[in-house]
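Incomplete set of chains, arranged as in the complex.
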Amino acid sequence: MRVPAKGWPQVAGGGRVGGVKRVFLLALRDLRLEVRDRSGLLSVLAFFAVMLFIMALALGPEEGPLRRAAPGVLWVALAFGSTLLSTRAFALEVEENTLDDLLLAPGGKEWIYFGKLLFQMLLLLPLALLSLFMAAGLFYLPLERLLSLFLTLALGVLGYASVATFYAGLLSRLRGREVLLPLLLFSLVVPVVLASVRATLGLVEGLPLGEVAPWWQLLLVFDVVYLTASALLFPLVMEG
Amino acid sequence: MLGAVEVKMLKAAQPDRPDALTWVFLGLGLLLLPVGLYLALAAPPDVNQGYLARIMYLHVPGAWLGYLAFFVTFLYSLLYLFRQDPRYDRVALASAEIGLVFMGLALVTGMLWARPTWGVYWTWEPRLTTTAILFAVYVGYFLLRGAIEDPELRRKAAAAVGILGFINVPISYLSVKWWRSLHQTQSIDLTTGKIHMDPAMLQALLFNLFVFTLLYLGFVRFRSLLAAIEDRQEEA
Amino acid sequence: MLLRLQAISKRFGRDWVVRDLSFTLQRGEVVALLGPNGSGKTTLLRLMAGLLKPTRGKVERLGQALFLANPPAFHRRLTAREHLLYDLAFHGKRGDWEGALVRFGLPEDLPLLAFSSGMRKRLALARLTLLQPDIWLLDEPETALDREGRGLLLATLAEARKGAGIVLATHDRHLVEEVADRALELGAA
């Protein structure tokens, strides 16, 4: 076999591919498609920057209210970004009519869900980190507890993205998904966002970790429940 | 036969190296730059700010040349849309790029100036905000160019941004009048033609402005040429 | 036996498109699906593939089925090579993708958005030969192909029928005569 050009991953063509490898390959392919559009991370980032920027402007120059508002703004931005990305993850397939081909691949259908989710997390996590830094600059957000903050972001984003991906898949065959999606989505994820906002606020205001931990536990519970439920339901809603 | 003639004409219209005028602008600009800086350092200190005010001689010409560059982009974008000749687009592109550099200079020197005078590098004050937005418009201009593969659509789209985005120039310029705040209002008010400035300072400022203009002209001609060469490579 | 439909019916809204249809496909068989516009050929193929569920009745598949839509669907930002490699990986298969591209006369490194309709059809055929499904479900496979492309289609079908079963929906009677063992004629809508 010819040596693959341009960084083709040495996985394909190498015999029977396991479920996990398939998941990674799908996420990788979607990332590649995203990058080819030259609109991946960079532009979602720009979108975040703009949102944070407008809110910082609108909420006025004083430090106190800005800092208090920061977690809310951050999470609304993240939620919106996640919604955009999950819609895109399936819009890729729907616009090209390629979803059928994915569904006809042998084996279960969970791998599609996990691949799309992974794709989203791979984009969202660096994004969340960056928007944290932006918020630090624009909203006087203290960054001393960066690790805890990032843990909160990761937990919250996972919870959000797992439901968002599920719904995006579900609605991918309906038109009008860009606006229909939030409707269904938000009713389920408002608890996640609220818990995340509370945890972030606690960290920003310097509460001891002991007081923040319950929120983390709550987020973890949400993550586990949403993730398992979505993964189990996904094959059911995609078939037939 | 016709093809050969056309190629010749294109060659004539698109030289491979900068012409004499470009070199004159660039050389003169670079030569006079130290003179301008000397004049700036020799200018009398400001009543309120002392020697700190000397940042002004970079800050103000930088900002104005940025404005000018974006205006040229605006103009040539319009020309491109009406004439559909890629040459206009290349000038617009070059001017936007140089404009970003000059505006960047104004932003950086402004921030350096802000630190000692206002105590912070940055605040959300109208002039600063509108200037930052102006900067962002032309960053967007280049991101858009990067996102479109088809050369003609790319030029048209960029021209549209170059035209629509220009509205931020008057907004940035007038922002100190509309929202009175920290940043100082015009000493040389282009809208009324009034000048409130010490003649010695004015001389130094105007000289620097002249030098910057020379540099701008040289760089734009140079950059347009580079763009022409890039275009030709893309087409080959 | 590769595929069996047992008295299946399919309704969209109030209209029955397929009614009480039974059908069996054997390995080595090529079945043509005929019928006027709107008679339910595409619907039936999608039912066979499992992309639609019958309102009544049962569909049994004893093997991997793949459906070739008309026009075929691809990600336009990938090149032919990349698309085939991902497809192979998703199916856990390996295959001589290079040979397939050469055989179908396709460029390797052009993004698919630059493919003409016939080139897309050829790529879809190349994809199927690589993935080697047991059940080939083809919707108007002869359209968009030029004379050479038609030859390639015929050769592909002749080769595929050795190990698989094929159902193809078409309006082209010549094609039916050339390749089909039997025909399933659907009534008017």
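Note that the chains take the letters A, B and C in the order they are written out, and that residue 1 is the start of every chain.
Note that in this section contacts are C-beta pairs under 8 Å (C-beta built on N, C-alpha and C of every residue); 3 or more make two chains touch, one makes a residue touch a chain.
This is a predicted model, so every value here is computed, not measured.
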item	value
Subunit counts for every protein chain kind in the full complex	A x2, B x1, C x2
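Following the convention adopted for this analysis, only the chains that are shown with their structure count from here on.
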item	value
Euclidean distance of C-alpha centroids - chain A vs chain C, Å	36
Between chain B and chain A, distance of the C-alpha-averaged centres to the nearest whole Å	39
Averaged-CA centre spacing for the pair chain C and chain B, given as whole angstrom	59
Set of chain A residues in contact with two or more other chains	37
Sites on chain A touched by chain B in the complex	37-39, 42-43, 46, 56-57, 61
For the chain B and chain A complex, residues of the former touching the latter	123-125, 129, 140, 143, 146-147
Chain C to chain A touching residues, read off their complex	49-53, 64-67, 69, 73-78, 81-82, 85-92, 94-95, 97-98, 109, 111
